[in-house]
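Selected chains from the complex are presented in situ; the others are not included.
Chain nomenclature is as follows: A and B, assigned in order of appearance, with residue numbering initiated at 1 for each chain independently.
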Amino acid sequence: MINGERKIAAPLRWGMIGGGRTGQVGYKHRTGALRDGTYRLVAGAFDLDAKRGRDFGTNLGVDPDRCYDDVQALIAGEADREDGVQVVSVATPNFTHFPITKALLEAGIHVICEKPLFFTVAECDEIAALAAERNLIVGVTYGFTGHPLVRQMAAMIASGVLGEIRIVDLQYTHGFNAGDDTNASEAQKWRTDPAKSGPTFVLGDIGTHLFYLSEVVLPDLRIERLLCDRKAFIPSRAPLEDNATVLMHYDNGARGHLWVSSVDTGNMGSQRYRFVGSKASVEWSDSRPDQLLYQVQGEPEQILHHGMPYLEPESLAVDRMGALHTEGLGDSWANIYLWIAQAIDAKRRGDEAFLQTHRYPGMQAGTEGVRWLENCVRSAKAGGTWVDYQ
Amino acid sequence: MINGERKIAAPLRWGMIGGGRTGQVGYKHRTGALRDGTYRLVAGAFDLDAKRGRDFGTNLGVDPDRCYDDVQALIAGEADREDGVQVVSVATPNFTHFPITKALLEAGIHVICEKPLFFTVAECDEIAALAAERNLIVGVTYGFTGHPLVRQMAAMIASGVLGEIRIVDLQYTHGFNAGDDTNASEAQKWRTDPAKSGPTFVLGDIGTHLFYLSEVVLPDLRIERLLCDRKAFIPSRAPLEDNATVLMHYDNGARGHLWVSSVDTGNMGSQRYRFVGSKASVEWSDSRPDQLLYQVQGEPEQILHHGMPYLEPESLAVDRMGALHTEGLGDSWANIYLWIAQAIDAKRRGDEAFLQTHRYPGMQAGTEGVRWLENCVRSAKAGGTWVDYQ
């Protein structure tokens, strides 16, 4: 159980690009990073509007001198300091991920980046090589995978209690874009502009959460072929999609289906993960995050609760609130941030043995997410037909 | 509200083929037919084992002389009687539906048949012509569509409160065939034998429920193209399937996905219907049959309860238990049987005006179900590719 004891030698000096007052996502990074004493927020370029960003950063407790106009200024300003930032989180629109990450890595700074990581696998490979060369970590904020019951599902499947995996059923749908309001807000506008969002909208925005979580839970399965049927119900979003269904054939013969939508009108919580095995199934949804449904055919259904002693040690080790008390999404982000901090710490100490077995959403996870998007788009562009997974 | 008052002039003299003691489905027919005084069970050939069937029929209160060895004996025995059967229900394995229905119609007897109706659309067309010629009704027991909240969904969509329909999400999955036990029981064995089950297993067995209910709710939508990815996770079931996913493109641009499975290990109730419109969505599941979820984007979710005055008149008209009190599947079957009785009664009276607007699962519903299966199989055989709907 996580009780606030620091897992690394000293707090990491941390900065942010983006995540300002008017965005949605910045607070998730901060509440994830700051509750364990693992990170200290010391610098940032929080806003396109530099004055507003400085004002905001000051309110966050950052020295005004270290509230920068942009990433270049941050790199320049921090370079000279003995106590300069060691790691920077990137919470900006998709099209900026690549240049900002590249610049930070070149400056010797570890990076934690929003998903989808970049536009192409080629970009991922370039950054992976750069990070390896500079001995730096790139983390990706797949925030839901920090939940103790995600670890529980992974442990149960690894132990074989589900038998052979047959069916993967994934859904993350909401209706916040059901109206014809593409451009209603700055926070939304860029998401349906291919130049800024990349080759997808909802597939990248929320579908990658589904995909990465399934990879965490099913590390041994490989997709062999895939079919993606996507559509923009609000025409101005085309060629990007606000709704998509993806069918997947895995190398063990399993079948997967995934539905992702931001036009699932009125839906308020369908993020749902179901893994069906030959002996049993597990299902988890963030609408009842503290519960894991475990179903053995012919026996009563079981509901496992987070924090209970009957869970696997891997799950209990990352529990924060304890049984009876709800783990929120922030607690899950806090685990992700902690795991990335441990990776950075190990990298700085040169502890490659630790990194061999340490699980966290890193460069590879980010790359695989982009690869999956590339395959989805290739299928969709071919008319929603089957494509071999590349 | 239905209160037991007879909706037709006199009870129909009713018989059954199949539905004996060892089968699962016979009681659903009887409990559906017998609670309103609309049908009287007067004859039957309840079992392949004629002696067992006679014993069983007698226990049901049928005159032993009218417990027959088989359908031919029943037709012969009843033909001479002034009080001979007027309508017979067919609750036998799929491959017998066609010859039994044909024989009954030729003998001037109305038919109520289990789904899937027949193997091919050609057979359906032949029977439809025969029924029309003989002025007889063929009803199909799509048992779930009798629920008052299904009528409510249809009425809400017809009224336009959902806006344009965009997404249809259908699921009927259970795990009762997850084990490698294809031949465990007589009741199960024929279902995976193409000669007896027809061209599908779960698509016909439970998928047709999903399809027909969606047609009731969305009478104006037409499928333009369809893709069916099916598989037998227990290999001995091949070429039939125990799991299938179907994608559908509708003529208004809507997207549909349907998942049907009997290897969804441990699942105990996922029959789920979700209809997403541009303004609102509705969702109904038989795991909480008394509730209809109604979601308007940006407003609190609403839960509508059966029997409440705020529902549409079409829904209240077919409610049996009243608000606060659970409608069971038997109540839904009772409505289906009542509606079919009303159709038979109108046909006998020659009231074609009534039949023009009367909604019940009849010959056309059965035909469309078989047509949908044919399209699914055509897609599956082509490797799970898109096919134009024929």
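Quick notes on this structure:
Rule of thumb we're sticking to: a residue touches a chain if its C-beta (ideal position, glycine included) is under 8 Å from a C-beta of that chain, and two chains touch if they have at least 3 such contacts.
These figures come from a predicted structure and were not determined experimentally.
Total copies of the shared sequence across the full complex, per this structure file: 4, with 2 shown.
Just so it is clear, only the chains that are shown with their structure count from here on.
Averaging C-alpha coordinates per chain places the centre of chain A 44 Å away from that of chain B. Of all the residues in chain B, the ones that touch chain A in their complex are 162, 166-167, 169, 175-176, 178-179, 227, 229, 231, 233, 243, 245, 247, 253, 255, 257, 259, 261, 263-268, 276-281, 294-297, 299, 301, 383-386.
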